[in-house]
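All protein chains of the complex are present and in place, except for one that has been dropped.
Chain nomenclature is as follows: A, B and C, assigned in order of appearance, with residue numbering initiated at 1 for each chain independently.
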Amino acid sequence: MAALTLVQSVNLALARAMADDPRVLVLGEDVGIDGGVFRATDGLLARFGPERVLDTPLAELGIAGLAVGLAAQGFRPVAEIQFSGFVYPCIDQIMNHAARLRTRTHGRLSCPMVLRMPAGGGIRAVEHHSECPEAMFAHMPGLRVVVPASPARAYGLLLAAIRDPDPVIFLEPTRLYRAVREEVADDGAALPLDRAFSLRPGADITLIAWGGMVPEALAAAETLAAEGIDAGVIDLATLKPLDMETVLAEVARTGRCVIVQEAPVSGGLGAEVAAGIAERGLDQLLAPIRRLAPPDVVVPAPRLETAYLPDAARIAAAARETMAYT
Amino acid sequence: MAALTLVQSVNLALARAMADDPRVLVLGEDVGIDGGVFRATDGLLARFGPERVLDTPLAELGIAGLAVGLAAQGFRPVAEIQFSGFVYPCIDQIMNHAARLRTRTHGRLSCPMVLRMPAGGGIRAVEHHSECPEAMFAHMPGLRVVVPASPARAYGLLLAAIRDPDPVIFLEPTRLYRAVREEVADDGAALPLDRAFSLRPGADITLIAWGGMVPEALAAAETLAAEGIDAGVIDLATLKPLDMETVLAEVARTGRCVIVQEAPVSGGLGAEVAAGIAERGLDQLLAPIRRLAPPDVVVPAPRLETAYLPDAARIAAAARETMAYT
Amino acid sequence: MPATRIAARFEVRYTRLLDAEGKAAGPLPGFARDPAALVALYRAMVLTRTFDAKAIALQRTGRLGTYASSLGQEAVAVGAAAAMAPDDVLVPSFREHGAQLWRGVTLHELFLFWGGDERGNDFAGPREDFPISVPVGSHALHAAGVALAFKLRHEARAALCIFGDGATSKGDVAEAMNFAGVWTLPLVFVINNNGWAISVPRAAQSAAQTLAQKAVAAGIPGEQVDGNDVIAMRAATEAALAKARAGGGAHVIEALTYRLSDHTTADDASRYRSDAEVSQRWAEEPVARLRRHLEGAGLWDKAAEEALLHETAATVEEAASAYLATPAQAPDSMAAFTYAAWPAALAAQRAWFAPAPAGTEG
Partner (left out) sequence: MPATRIAARFEVRYTRLLDAEGKAAGPLPGFARDPAALVALYRAMVLTRTFDAKAIALQRTGRLGTYASSLGQEAVAVGAAAAMAPDDVLVPSFREHGAQLWRGVTLHELFLFWGGDERGNDFAGPREDFPISVPVGSHALHAAGVALAFKLRHEARAALCIFGDGATSKGDVAEAMNFAGVWTLPLVFVINNNGWAISVPRAAQSAAQTLAQKAVAAGIPGEQVDGNDVIAMRAATEAALAKARAGGGAHVIEALTYRLSDHTTADDASRYRSDAEVSQRWAEEPVARLRRHLEGAGLWDKAAEEALLHETAATVEEAASAYLATPAQAPDSMAAFTYAAWPAALAAQRAWFAPAPAGTEG
């Protein structure tokens, strides 16, 4: 068992899936000899050859559409989009085709593809490189949306995504690619695709996060603990379908919650979480549901990025305010 | 003053805007001699000529990108997408460019364009013709999203959208194009772009809807009135920015609400409305927030459409359940 | 080395084998000397046209949804499909009823689909063929994916993708052609250039002199074929598919034809084109052309024609009746194919499909 970074565990899961199943293909821009701009596909070309690892021309729309055709033919394409800011040309193929090929043909054809990409900010990247597109995808029936927040969860969730018979959007938090190392066993064990992870129990308040915000929420919980506030942390991990049962169970216990979202506030995934609690957990609430998310502005250029992103300090402050509500 | 259908009032507003402002252009597929597949642009070519009304090649991505260039140059392009199911290729241009050109250049360039299209179901159309894409757009900073629900509101809101200095997505409920007629004065008066319309006061419960669901909500309110339930109806109309003040004021009075959404439930705009109420109006709630929306399935082919769409009966039933909550 | 030199040269050829009178314009391909093969093409075109007429009639009386007629373009679809091997894969647009029928999609399935029932896409016959693509041009990429699958599995199969003149303006199509070129994919693109994209004439779609030359951008060969000449269509497609299956790569065929009908039953073409233009194009239409050829070759006569029309009408009527007698599915079927299995997390949502509570109404 090795201590791996998140990007290494993505690489490990890809290699594992390819070794296990000859139908699994990797394709995308620079995924071959370059090993991907973040090295997520490093070594795969050498190991599996150019018929399993395909460097594509520069065409995201095309990559998505190709994957639909490959998947309909029984392959399990795992396509990489270089940054989530370049996934928008794929939306038409994902919405109009990938997510509904099974529905349209009453199961005759299906689309077991994975579209994986780095997502989110925190790396002071140039414009268009810090997007959080999860909410768009989480509104598309027929799709699954998965966002791992640790190396081990990345491994297990990516294996599950690749094995799933339906299309999966797999968003890898760029800022976590090399942030921490974790022991990851290459045991081929997938994680469930519809289960949130309760990372830390908490009696007083529940912090709900996903992707790059999870470590911030955990840090905030530490801070709060030192102040005598017992905050629990949930990593949603699978954003579609969303495991509201876990969320509702935790929030029912604490009666208070902060939903942490990196994307601009309006219409983000946090709204769905809040709505789900408001519909089914209202009676247990001791304080208003709190969403912590940046304003409705475009992710700023790097110099102002820190002022844009939610962080542990802001999460802790929001939790304190929510605790203060009576 | 004439009694107009919604599509006629769209046509009237387009003509008015073009007559008032030489920078206004209309472009899209079949908008010229054909007058648009729904006749929204009927007569404009004859009146304003081929330099103001441009039939484009069949390329939605291109139409959106062209409009960005035209708008940056000071034109006010009003581009038509033939059906909202074909707007997905535009997402990249809207998200990565139109909505952020002002931000990126610190105001040096801007993007006063309107992308208008029929949206929603209820006309038993072939697949891909009944999409409700509002939630995707309502998550994009820098954009406005507007959905009129009556001929008069269509006229005033479209004028406002065209005059607005920023990009606006204008979704016209297909099912309402010819459903009713209303007196519409061609007075050039725009409606505000950040105000919901409280269409019917109600003491007991608030029905919140937009687009094609508004007449259904009004019909449900009639039914409920006959049963002694006084239901108010809000037409959100401007979905981004969203006028939560009006919503909160109404819900504070009634303490109960049903949010009606035509799009599949998860991650729809109704989630944002629910989240806004849960954050700021929790204390006034007498019952859980109720979202009434179809399940997370692809809009079915026409034969099953009725079983998919929310309607007055379902809205009334949801309102009764919410009223029954104690 | 001079300051300027030619770096590359291209040409686009045009082929017609039967003229408008049905006379051979030169030597015909082998299959055209086989009476059974010719009659099969003729029967398929007549069936397509009969289906078309019935579909329009059903739509006009409210028993079918909006429908896209293929009137006048039967040779494109039938000729191309007739060139396919059974295990090739068809990735069609929405005007290739003739190709779908040739491939084994049933009339009943076609009626179901256009009648608004997804079961119409669950073809019992060609299980790997794609359903029609309503979003124009977006399916060209699926065809590239399918062709790539064949290539990666080292199968001697090819994909055939059909779309219209309007579709050639879409970036999807350009990307698909580029993939097909750079990876030498076994993929044949057939452009049904019927002169119009709803109200937009071909000339307003692109300044390209031919649409076949879209292929040049992708480094693959492109040619024009008389799309009202089913023999030329089948011959050209056969050659292209054979080359593709043999590893020779992709090919573009621009079929020059004409949309004799409105765009769909929701369209009124008289708003944007003259009756005179349409009448004139009737002289070129493919069904009469092949009939004249068959007659000239002594393979067809009035009796054969009447028998065929009679038989075809009966077949189509029978399928239409069966379609009309097919009840809609239960609402819950909507959720049956969203995912391989409906997610447990969404279990409660299915209550939506329960029958409406009796005695209440809105």
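We adopt the following convention: a residue touches a chain if its C-beta (ideal position, glycine included) is under 8 Å from a C-beta of that chain, and two chains touch if they have at least 3 such contacts.
From a predicted model like this one, the values you see are computed outputs, not experimental measurements.
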{"item": "Among the chains presented, those that the missing one touches", "value": "A, B, C"}
{"item": "Of B:G32, B:G142, B:G156 or B:G211, the residue in touch with the unshown chain", "value": "B:G142"}
{"item": "Selected from C:S133, C:N194, C:T210 or C:T312 as touching the chain missing from the view", "value": "C:T210"}
{"item": "Per the touch definition above, residue among C:E96, C:E109, C:D122 or C:D172 touching the missing chain", "value": "C:D172"}
{"item": "Absent-chain interface as seen on chain B, which is shown", "value": "25, 51, 56-57, 59, 61-62, 64-75, 77, 92-93, 96-97, 102-110, 141-142, 164-166, 194, 241-245"}
{"item": "On chain A, residues whose C-beta touches the chain left out of the figure", "value": "29-30, 32-35, 37, 55, 57-62, 85-86, 89, 124-129, 216, 219-220, 223, 265, 294-298, 300-305, 307-308, 311-317, 320"}
{"item": "Interface residues of chain C (partner: the chain not displayed)", "value": "1-17, 19, 25-27, 169-175, 178, 181-182, 184, 204-210, 212-220, 224, 249"}
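Here is the rule we use: only the chains that are shown with their structure count from here on.
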{"item": "Closest chain to global C-alpha mean, per-chain Cα centroids", "value": "B"}
{"item": "Chain whose mean Cα position lies farthest from chain B", "value": "C"}
{"item": "Separation of mean Cα positions, chain B and chain A [Å, integer]", "value": "30"}
{"item": "Centroid spacing, where centroids are CA-atom means, of chain B and chain C in whole angstrom", "value": "35"}
{"item": "Whole-Å gap separating chain A and chain C, where each centre is the average of the chain's CA atoms", "value": "40"}
{"item": "Residue list for chain B, restricted to those that touch at least two other chains", "value": "61, 85, 89, 127-128, 295-298"}
{"item": "Multi-partner residues of chain C (each touching 2 or more other chains)", "value": "118, 135, 171-172, 338, 346"}
